[in-house]
Every structure is written in C-alpha cells, then in structure tokens.
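Shown here: the complex without one of its protein chains, the others still in place.
Each chain carries a letter (A, B and C) given by its place in the written order, and its residues are counted from 1.
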Amino acid sequence: MLQQLSWKVGGQQGEGIESTGEIFSMAMNRLGYYLYGYRHFSSRIKGGHTNNKICVRPTQVRTIPDDLDILVAFDQETIDVNYKELTEKSVVLADAKFSPVAPEDCKAPMYIVPFTEVAAELGTSLMKNMVAIGASAALLNLDKAVFQGVVDEIFGKKGQEVVEKNMQAIQQGFETMAEQLGDRLGEWEIAPADGKHRMFMIGNDAIAFGALAAGVRFMAAYPITPASEIMEYMIKKLPLFGGAVIQTEDEIAAATMAIGSNYGGVRAFTASAGPGLSLMMEAIGLSGMTEQPLVIVDTQRGGPSTGLPTKQEQSDLMQMIYGTHGEIPKVVIAPSTGEEAFYDTIQAFNIAEELQLPVIILSDLQLSLGKQTVEPFDYSKVEIRRGKLVENDEIPVAEDKSYFKRFEVTEDGISPRVLPGTEHAIHHVTGVEHDETGKPSEAATNRKAQMDKRLGKLQHINFKEPVYVNAPYEEADILFVGFNSTRGVLEELQQTFIESDIKVNHAHIRLIHPFPVEVMHSLVAKAKKVVVVENNATGQLANIIKMNVGGHDKLVSVTKYDGTPFLPLQLAKQVKELLTDGNI
Amino acid sequence: MLQQLSWKVGGQQGEGIESTGEIFSMAMNRLGYYLYGYRHFSSRIKGGHTNNKICVRPTQVRTIPDDLDILVAFDQETIDVNYKELTEKSVVLADAKFSPVAPEDCKAPMYIVPFTEVAAELGTSLMKNMVAIGASAALLNLDKAVFQGVVDEIFGKKGQEVVEKNMQAIQQGFETMAEQLGDRLGEWEIAPADGKHRMFMIGNDAIAFGALAAGVRFMAAYPITPASEIMEYMIKKLPLFGGAVIQTEDEIAAATMAIGSNYGGVRAFTASAGPGLSLMMEAIGLSGMTEQPLVIVDTQRGGPSTGLPTKQEQSDLMQMIYGTHGEIPKVVIAPSTGEEAFYDTIQAFNIAEELQLPVIILSDLQLSLGKQTVEPFDYSKVEIRRGKLVENDEIPVAEDKSYFKRFEVTEDGISPRVLPGTEHAIHHVTGVEHDETGKPSEAATNRKAQMDKRLGKLQHINFKEPVYVNAPYEEADILFVGFNSTRGVLEELQQTFIESDIKVNHAHIRLIHPFPVEVMHSLVAKAKKVVVVENNATGQLANIIKMNVGGHDKLVSVTKYDGTPFLPLQLAKQVKELLTDGNI
Amino acid sequence: MVTFKDFRNNVKPNWCPGCGDFSVQAAIQRAAANVGIQPHDLAVISGIGCSGRISGYIHSYGFHGIHGRALPIAQGLKMANKDLHVIASGGDGDGFAIGMGHTIHSIRRNVDITYVVMDNQIYGLTKGQTSPRSAEGFKTKSTPGGAIEPSVQPLELALTSGATFVAQGFSSDIKELTAIIEAGINHKGFSFINVFSPCVTYNKVNTYDWFKEHLTKLSAVEGYDSTNREEAMKVVMETEGLVTGIIYQDENAPSYQEQVPGYAPTPLVDQNLKMSEQEFNALIQDFM
Partner (left out) sequence: MVTFKDFRNNVKPNWCPGCGDFSVQAAIQRAAANVGIQPHDLAVISGIGCSGRISGYIHSYGFHGIHGRALPIAQGLKMANKDLHVIASGGDGDGFAIGMGHTIHSIRRNVDITYVVMDNQIYGLTKGQTSPRSAEGFKTKSTPGGAIEPSVQPLELALTSGATFVAQGFSSDIKELTAIIEAGINHKGFSFINVFSPCVTYNKVNTYDWFKEHLTKLSAVEGYDSTNREEAMKVVMETEGLVTGIIYQDENAPSYQEQVPGYAPTPLVDQNLKMSEQEFNALIQDFM
C-alpha cells in the first residue's frame, strides 16, 4: 500500500488535460486525501505539451515529488517528455489511439488502453479523459462510486444522461484496465485517508477569498498570467457583495484606481505579475508618499521581461522592496501555503490601513496556480482592523477653514486618517512633500519630520508570525531558509536530513519587509550553515539576509531558475553536493 | 586677501536672479578661478524665493561652503532666509528699493544700495542685476573690464548701446558701492587665480556633451526636473550632427524608442528623474532580456513620488539596481564631478554596446544643476568601443533560412551582435526566453544557459577607475564613502580631519553596480570605522556595502534627507558627534 | 446656502500673475456653489503641472496625484463613494500626453465624474516645452524650429470615444465656464470639459487676445442642437476646435455605475467590511 501516490496526466493544450486532473483530484479530495498539484503549460492557447502532476497522500503534502507512480499519456510527447520521472515501480497508461511507443530506457511498463475508442463508442471521444480516470481507478482500486459526486456536480446541469454516460466511461475505463492489469489490480492503492472534508484550491483562490473576507469591495486590474484568476474570482463574487471590478486599460490605471478607492475609504486592490508590477512602481510610490493604503498582489513568474510567463520563479523579491524611486515605507508579505495566502491577505489589508501604506502580497506561480489541499478557513480568525480611521463626530469643528492635520506627526508615528466626505476634516493630499495638513512644503525641518514619521511607521507593524519556524535544534548543522512555495520541499528535506542525522532547522520568511531581523539573527546564530533556497539566479533572499543579518561566511545560496520548481530528491542532492564540496 | 569667496544672490523667481549669478560667475571663470555653484529654487515659475550660492577659489572647489561672505539681496525674504549663513566678516548688499531691514541677530553689516534706482536712471530697472554685480566688484576690487567680455557676449546681439548701458550699470554699481565702502573697498579681494581658461558648466551639460561625443545621434525624452537640460542640449546640438530628438508622449515611449534606435544600431538614450525612471522599469527589463544596449540618465531629486522636485537627494540608488522585475544584468554608474560626468557618459555608451545591456548613469540634482569649473575635456581620451558588432561580410551566408545565432552562448559570454538590415544575419529578438537564434524557448537547459550568459556578462565590464580613491593611510581611523555630488564635501572633510590628526581615507564609488567588491573590501578592511555619507534616509549605499562587503560592525551611516546638500562644517560636526557618541 | 466663498481656502496660488488657471479655479468654485455642494462633499483630483496645483487651492477634499493619473484616481474614488462629487483636473500634457490612454478610456467608461482640462497648449511647470496641444509651427524650448506634429483634437477625440458630455470653455469667460462646469457636475456620466487657460509666461501665441479673436461661442450659433452627435462633430471640425459651450450631451446614457452588475445602490464606503458567517461558509463550499 502506497503512502503517497504521484500521478500525472499529459497531452496537448486545449485537449481536456486540465479537467482530467481536476476530476481525479476532486474525487481524491473528497476521500480525505491531501493533494498538491502542479501544472506544466505554455504561453499559447491550443497545442503544445501540457501536464498536470498531482501528489496524493493521507497526510499533509506541499510539494510535488521527483518521481511518478502513474503517467497517463494522451500523446507520444507526454511519454517522451516525462518518462524520465518513471521508476521500475511506476506505470504508463497510454491511449491506444496514438500508437504509443515506450522509449528504450523507460523503466516502467506501459499499458496501452483504448481511451479514445472506448469514449467514442459511448458517444463522444471527448469522454476519453473519463476513461483514463476509470483506468487510474483500477490501479488504485477505487470504487467508481467515489466519482459519482464529482460527476454529478460537473455534468449535472447537462442532464442525467450525460452524467450517466460519463460514469459509464469511468466504469469501462476501470474494466478495460482491470483486464489488462490482472494481478496488479489495485497495486497502487494508497493508504486510507481520514475522510475529512477539506478545501482544494489554488493559491490565487485563497488570496482572492482572503481579499473578499477582508472586506474588499473594489478591484481594478489588467489581465496577466498567473494573476488573472484573482480578478476572475472577484468578478464572480463581488457582485454578491455590492462591489465591482473594473478591468482597466493598463496596470498604471489599475494601481492608481485602487489608490483612489482606498482614499475614498473602500478596501481595494489590484493583482498582477512582473511586467505589471514594473509599471506600477510610480503608483506604489504615490501610495507611500500620500499615506493611502494600497494592497497589490504580485504573482511571480519566470522573468525578466516577458520571460517565462507560465513558469515558476521567485525573482521579483528585490523589486518588491526597492522598486520605487525615493524612499517610502512598504510592507512585503510572502505566504507559503494556501492557508497563509488566505490569512496573510487579510493581514495585508489590515496593515495597509493601520500603517497607511502599500502592502505587497508576494506569491509565486507554484503557489498561485498549484492546486492544494487547504484546511477550511476559520471565520472566527477573520479580524478586521482599520487603524486610526477617525469619524466625523470625533473631530472638533474646524476654525476658519483651517485644514485637518491628516499628516500630523504623532507620538506613535501614525497620523489620524479621515475619509473625503467627512464634514470637519477637509485637508489636502499630495505626492509632493507636505506639511501636517497636506499643503506642499519644502521646509527642511518639516521634510525631515514627515520622512521620519512615514518611514518610522514600519516599527509599528502588527503581523502575526513573520517567520514560519520549525527549529528543533539549539545548535543546528543547517538552517534552511526560503519563502513562498518552497515551503513544502524544504519541510520534506528537513525530515529526510534529520533522518540521516543532520540537524536541520527551517525558517520560511513570511514577512519579507520589514525584515524580521531579530528572529532571523538568532536562527542564523544557532546554525553552522545557512542554506537559502530560492527560485532565482542571483540569490535575492540570501542577499537580503546578508544585508540585514550578516553571516556572509555561513551563507550558502541554492538557486534554481530554469522555470521548474524544486523537487525534494533533486534538491537534497544539490545540497549534499555543496556539503561534500566543503562548502558546508 | 581671501582664499575663498562665498557669494550669494537672492530674490524672487523670475526676477533675473539666475542671470545675476551667471554673469558674476562667468567673469570669475574667465579670471581663472574655480567655481562651484548651487541654486535654491522652487517648483513654480514666478515668485517664491530663489538664490544662487557660488564659491570662488583660486584652487579646485567642489562643494558650497556653510557660510557666506557676500549676500546680495533683492528682497527682504532673501535676508530673512539666508542671514544665518553670515558671519562677522560677511556683508549684505541690499537693494534700497525694498527698504531692507537686518534682523537683530544678523552678524554682518548691511549696505543699502539703490540697485533698482540706479538701473532705472540708466533706462531700465531690469539692469538692477548689473548694478549689483558692479557693487560686488567693488567689494572684490575687480576691474570692470573683467565684465566686458561677458557683457559683449550676452548683450552683443542686442546692439552696442545695450552693451554700453550694461557696462555703465556695472560701473555705477561699483562707484555707488565704493563710496559707501570707504576703507573697506576691496576688502573681499580673492587671492589671484592662475588665469587659465576652463569650462564652467552644469553636470547635465557634461552628460549631454558626453553623449554627443560618444556618438549619440538620437534621443527620446519627456521633460522633467532636473533632467530637462540634457534634452535641451541635445535639441540644440543634434541637428548639427544630423541626429534628432523626439519629445515623446511619456517616459515609457522614451525608453522603448531609445531601445528601438539602439536595436537599429544608433546610439540613443533618454534622461529623466525618479517618476520617469519608475515608469521605465519594464523597458529596462526588456533591454536586459533582449540584450539591446540602452543608456538612461537618472538625475536624482527629492523623492518619493513627486517629492521635492527641485531639491537635492540621492535616493534612487536601490531602484536603479533592483527596480526591474526578474533578473537582468545592468550597470549603474555614478559620476561625481563634471569631468567624470563627461567621461563616464562615454564609458556608459561603450559598456552598453560591449555588454549589450542597460546602463544607468546616476546623477543627483546637485551634480546635474550645480554649475562648476571643469577642466576642458580631452578629445584624445574620447574612445569609442562598440563591442562584438559583426558586419555582414564577416557572416557566412545562412543556409536554408536558418537564423543567425544572435544569442549564441560563447566563451566570453558575449554574443555576436548584428544590426537589422544585415543580409546574412536575420534572427528574432524577444523579451520572452529564447534560444540562441532568438526563437522563444521554454526548455530548462536553454533557459539556464541563456540566464547564465546574460548575468555573467557583468564579469567582463571594462570600466576605468570604478572607485575614486584617496587613501593615504594603510590603517585608517575612518574611511569616508560616498557617491555622486558628495565628492567635494568629503574631500574637504578629509583634509580638515587629517589636519586634526584623524587618519581618513576617502572612497567615492563611481561604479555602483556591479559593485567593486574587491577594492571596497580592502579599503573597508583597512579602516576602523566606515562612514557612509549619503543624501537619503535609509542609508542605501551603506546597505549595499553591507550586502556586498559585510563589515556591519564598523559601518556608520550618515544621512541627510531634508532636501539640502551636505555642507562641510555641518557634516564635520555630525560626524564628530557620532565619534564622541562612542559610535566611532 | 453655500456660496463660492465657502470653496476658498487660505492658500495663495503660486501661479504666475495673469495665469488662466486662476479663473478656472474660480469657475469650479462658483459651479460647485451653484450646484449646492457642501465643500466636504467635493473632491478635486488633480495631475502634475502648474494646473495640477488647483486641488490645493479649493476648499474641499483635494488629491494631487502623479503626472497623468488624475482620472483613474478619481474613478476609483467615485466607485468607492458615489455620494461624493468628484472633479478631476490637470493640464494638457497631463491629460493628452502621458495621460492620453486614461483620458480616452475614462470617456468610454462613463463613470460619473467631471474632468476639467486646463489647456494652455504648453508644458508650463517644466518651463515651456511643446505639448500635444501645441499648434503646428509653434516654437517652444523643445521645438525651437516649431512643432511638427498636428495638435491633438480633444473634442473630436472625446466625441469619437463615446463621450456623453463634451464641452469647452475659455478661462476669460468665467460666466460661461461656470455654467459649463455646473452642467458637467450635474451630468450623470463622465463630463469632458476642455478649457483654454492661457499660460502668460510661455505661450505668447495663444494669448487671451488671440482666443478672443478666434473663439466662436455656441450660444451664438442659432439653433445649435447639443444632443446631436453629428452636428457636434461638424461644428467642432468647422471651427477647428475653436468653439466654446456645451458641444454634446446625452442625458439619457446610463453611467458606468448604473450598469455594473450587482453594484450597490448605496456608497460602498458605508458597507460593513465583515461578511456574515453564512456568506463565508457559502464561499468555502465552492472549494469542498
């Protein structure tokens, strides 16, 4: 019985590969398994190889494994591109239609199954994916009833007949496969799950849901991979809450519109990826200078420029902190799981209002688009904090048109915030340096006071758990450090290394800026080597640690920037090589 | 006899203050004095206090002093705003017209001179500035003939009468003043200069001239303070060389147009300040990814956002290095004198072509607009290097439409560059990751090879004198570090400190990125304390040093971000306070 | 009763004496008073330029943003609080050079705000470079040989972009301008108002006198029908854009807000941020 199943389906884009993976996963999800999926796709609409790799476990999983147990192939390319991931224990299920050929050095046996033919006989070859799912079920020895709920849900509105046909396709896939399998039927059965109901979602869903729960009522955005799903979720849901989404003419309009809405008192945000973020730098500066809350999601993808728009990367880190001209306070948050994506998004909106500044939610393609099991969000943990938002009745009537001190230099560094429409609080807002009432001022003393106030706000940040820490050792051989979606692979590695008696601590940075210097200082101090693992070429997080914490001598930067995510075995090897190279 | 004169003229914007300073300086320049001027002005067209402070010396000067010897005031505000800079040895010359009042605690005597009245009597009150210059000449005991050349040049085209009237105004200013001065006539005489002819120019002139000398034939730009003079110079001069300037609709168009021109083989650039740079981030990334040369000038001003557009600041440093999403190789150069501005601009264009990447010339308002004495540029030092630009006859005829390997992975990391129009070198260029011929490619190995090639180019940079070093001590008490226009104030401070037996070395970083790690490492190692002086709030250069070199313990960050430049005495005090505070 | 004095603050504008922008400011103040807006219910969002300073000179909420982006900020604000009166304003460079994309898309979108362009056919604040509105042949610091691009035609662009309110004023004629801005504020969609606002320092061609000589007033055109788009286009082309008055208005076109599916009838800013547990659970259900 497997403790983990690694399943992949592949074929041409636009051929239904996505829905094959989707239906298979949904069924497993409902059985209470934990899932983690990663899609390989290209920046084109139809054609080109795509695949969906899904890891299924009875316990928590947050990474895709290196190897495959089952490969479902709808074309030869799928075999050719993916067979290296197969071991002696794996199996290929290939559609008879394309007369599949297993490469000579393919370690796994191949079963040729007439997916398309069976489907066509049942009425439409479109159902070949259901046949493939049925065949997979035979390997796993799954009762076809497991799929009934999912099929009902997906095809229900098309009528009972369609539902039945699809169930038949699954059934026949199962049977055809069972015949071929003989003894091996159910050989890939997974250890039973707890049967609990959990959510299954992509990171973008978690972020969008978080925004809605945080009280967002307006979004302005421009489509881009891999951020668009956030806008699409809001377009679906905001009308239910009276809110609206404007698809703008560009990202500059999106960011400045979101500023306008926040200025008006409505939580608003935008989401984009690298190219869009590069265009928003001036707007981010405006938010910082005018102390208007602003939340922006950056779903990192392969850069630079248009780069690898459908590939994993974590290379916008430095830009998120330093991309704007001049100096503003700014918060950068990098959740690493679906749960964090949700709760951190809520934190982002709270901090943006409390500190009156731009907050960037950094994600990466793997987190944004990878579909994973997520514990149902806890309503009672949804807290909304709006900071020093002053109501009209708290404000004394202004004398002789004097302006409200919207930018007052206060003891705690946070100025009182009022919304336009407030009777007694008229004031001016400008991106030019200004005095406490918002009037432009070039006076040196005022300038210094306002700069100190703005930059000092970061000291008052109220962010829960800025670093995810799993540090069992007081004196560690290695401290692993990462951010965003490398969380799972590092968790996995920590366990493996600990099992081979290497003392490993793990810190995953959730609050990137302001950098959690103290926590990291002590963790770095406790480690002989600090291995910083990141999906970029220049070791950006490693550099940030050098700048903020030091420890140049013990820092080892492990990078990957070929567009693919880290895999546990591969990474373990990479790290071990560094170890024996005397670097560690 | 003075070893240095500090002279300032002030009044309302739009009142001719600029030309007063200009004429005075030009005359001093022709006498062979070294000059360094700094203008105080506001972001408005007419009205508002403006002043021009000029330091005159028989020897090199690159900073304005704290104090004033002579203050020429055209309005009461000028006295009120500037009198604190006066000492017992200084003097105020005030126009009788506004019935000037010296503040009680003004240390300097005030002479009330009928500037306007005298001018009006001569025909037009506009000439009051000439009268003031004449009065200044009396203090300095200058022969009025000194002004003849300048007046001829400026007013010559308006006819002989105007020239004479202006000379008369100077003469009468001299005489009226002489009468009042009595014994003190010529008390402010400066030690004689060497009489050599040198250039007197603002940093922007030096940059623009450098661009022209580097072979620029096209510029695309959008107006902004304090960069516009660069465009204006090019508009004046490029037509003489067959070239053109396009004033674009925005900075995005400016940067991308410059890329287009460079792609076409013509050296082209753009110049802007913070807000414009923020808008160019995506274009800069495109240049980096497509390996098209691109030179951009960033004349830093007070940020963030619109900030303090007419004030000194050095706060775009981090953005210049890290502003783009994803990872590209990029060069950031920060000249600190007029001479460096010229030669480094030429270096910038050479490097942009040699390494096929974006080069940013970082300036700051003080360097860009401050007018200073500059040694005549040396034609023989103007070297033009275009890197691996391959001509048609060097290329074998392409077979069967195969593309030219424009992005070939070569040993030295630089790919051969060809220009569109070359018969045998058709290829594709894209901001998407691509193979050696420019065709889009998502393959992991190609990706890594291209990334490594691009980022590796920085190792081949051919930049002369990346750090200006004046390090007389093997073991120093202090290493001063700065960039851009703080050069003069640090030179001054180094001398003063050395005179009080503190061992001071000075390093001014000219090549900001790639950071000159080795040079700086050894300089830091040789110093007990490293004092990093910069016009920003967060200590950006200090952070860059921490990241690249380490030395967290000995680093002391001295910042100023109130919009005004560092002054020698003030800075000395600030540093000494840190010393006695036990920080040093 | 509010009067225009209620919209005066105690800030002295730093425009050059005689600058056309003074009168634009006055007209906005008068129009707001005439419409009966309370100062705190008005927000003026402006761009960067001499003109952009206007938001600091009116006693109301004011937001002086970044160059060319007044319109998106203003729309975001209006979407947040539909009870506010939102006026966006800025220069011709702001709106027609760097901000051109936003101008056209804002017109299309028809969010209920009023946009007042202070058109001086020059870049004032940066000291006299050519603007997209500079006439061909006009000599500026950046075009010493004269501008060689035909100038942008704001009224034509607005009309072809589906504008529901297009007008033009002249800052010398405060009365007409006030009436135009008033109508703009009262218009329920996006009102586009271009105002000739002479720059006395850098534009020595398009002066007050020049405009007085060249402008046609629509009020003087007999039987002019401002509800007819073709007629509007015709008069604009015939006068080469040198016409003042309300050129076109479609009073029946629904505003953007009226058309967004599900958009709340009450201002979003008044909503309770926290959703109910029931709503929350329904959202969770989507992923189970």
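Throughout what follows, a residue touches a chain if its C-beta (ideal position, glycine included) is under 8 Å from a C-beta of that chain, and two chains touch if they have at least 3 such contacts.
Model, not experiment: these values are computed from the prediction.
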*Omitted chain - touching chains that are shown*: A, B, C
*Among B:229, B:250, B:354 or B:492, residue touching the chain not depicted*: B:250
*Check the options A:80, A:121, A:232 or A:423 and report the residue that touches the missing chain.*
A:232
*Write down which of C:3, C:228, C:259 or C:276 is the residue touching the left-out chain.*
C:259
*Among C:44, C:117 or C:152, residue touching the chain not depicted*: C:152
*Considering the whole complex, which of B:71, B:201 or B:567 touches the chain not shown?*
B:201
*Among A:124, A:247, A:462 or A:495, which residue is in touch with the absent chain?*
A:247
_List every residue of subunit B that touches the chain not included in the displayed model._
197-201, 205, 209, 212-215, 217-218, 220, 237-244, 246, 248-250, 252-254, 256-268, 282-283, 285-286, 290, 374, 376-377, 379, 382, 384, 386, 400-403, 419-432, 438-440
*Where does subunit C touch the missing chain, residue by residue?*
97-101, 104-105, 108-110, 132, 144-145, 148-153, 156-157, 160-162, 230, 233, 237, 256, 259-261
_Using the document's contact rule, name the residues of subunit A that touch the chain not shown here._
14, 42-48, 222-225, 228, 231-232, 235-236, 245, 247, 249-251, 275, 305-306
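We take it that only the chains that are shown with their structure count from here on.
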*From the C-alpha centre of subunit A to that of subunit C, how far is it in Å?*
41
_Euclidean distance of C-alpha centroids - subunit B vs subunit C, Å_ = 38
*Send over the residues of subunit C in touch with two or more other chains.*
48, 64, 66
*Multi-chain contacts in subunit A: which residues touch at least two other chains?*
252, 282, 285-286, 290, 430-432
